[in-house]
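In this view, the complex is presented without one of its protein chains, the others remaining in place.
Let's look at subunit A:
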Amino acid sequence: MIGIKTEKRMSRESILKAVKKNKPESLPLPEIDLGIFEENINLVETFIGNLNFVGGRAIQLNNITEMDAEIKKLYPNASKIVSCVKESALGTISIDKETDPHSLEDIDLAIIKGELAVAENGAIWVTDQDFTIRALPFITNDLVLVVSTNDMYLHMHHVYEAIAKRDRTFGVFISGPSKTADIEQCLVVGAHGAMSLTVFIV
């Protein structure tokens, strides 16, 4: 083991030394001029258009209290449900920090609060502070995300400003259900992650 450790340290030093020797003269860090990317468009409409394009479904609600009835209509057979949204009473399985992710193998549905939505690409940002067990949004058969119209952003530059101050653990942009086109470029929805994605906009 000592041998490996010394070798590792040596590689680190030799790599850094070689980089220092071989790199070109310092070039400036460019500034991003956000003005170039501004557009005056309807954020919710654009978001919904992009979400549909990536295979997701958007449902606008006047009030979050209407959500459970809609979910029951969309997923009538879901029985093993994890809800991480306090406004939903549909949860049948509760999770906490100690839950073994393997035990979520046959979850039918997960309901998670999205922190923000990105109009330009139909993505929703969620972190493990929203869903406790990192595997949840991927291992669940179907996924429901809820996002507020107040948390819509035009593009990724604004989004990174908005999430700059977070506690960085694990976070993910989810844009649509999992999919693949690896067999002859035929799009198939439902690869390894969720088979469907519904986004409620409230």
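As a convention for this text, a residue touches a chain if its C-beta (ideal position, glycine included) is under 8 Å from a C-beta of that chain, and two chains touch if they have at least 3 such contacts; residues count from 1.
One rule holds in what follows: contacts and distances are computed from a predicted model.
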item: Undisplayed chain, where the name is taken from the UniProt record, one of "Amino acid ABC transporter permease", "Phenylacetate-CoA oxygenase subunit PaaJ", "Peptide/nickel transport system ATP-binding protein" or "L-lactate dehydrogenase complex protein LldF"; value: "L-lactate dehydrogenase complex protein LldF"
item: Residue of A:Ile59, A:Leu74, A:Met156 or A:Val202 touching the missing chain in the full complex; value: A:Met156
item: Interface residues of subunit A (partner: the chain not displayed); value: 4, 7-8, 11-12, 14-16, 18-30, 32-33, 36-39, 50, 53-54, 97, 101-102, 105, 118, 120-123, 128, 133-135, 138-139, 155-157, 159-161, 164, 168-186, 188, 190-194
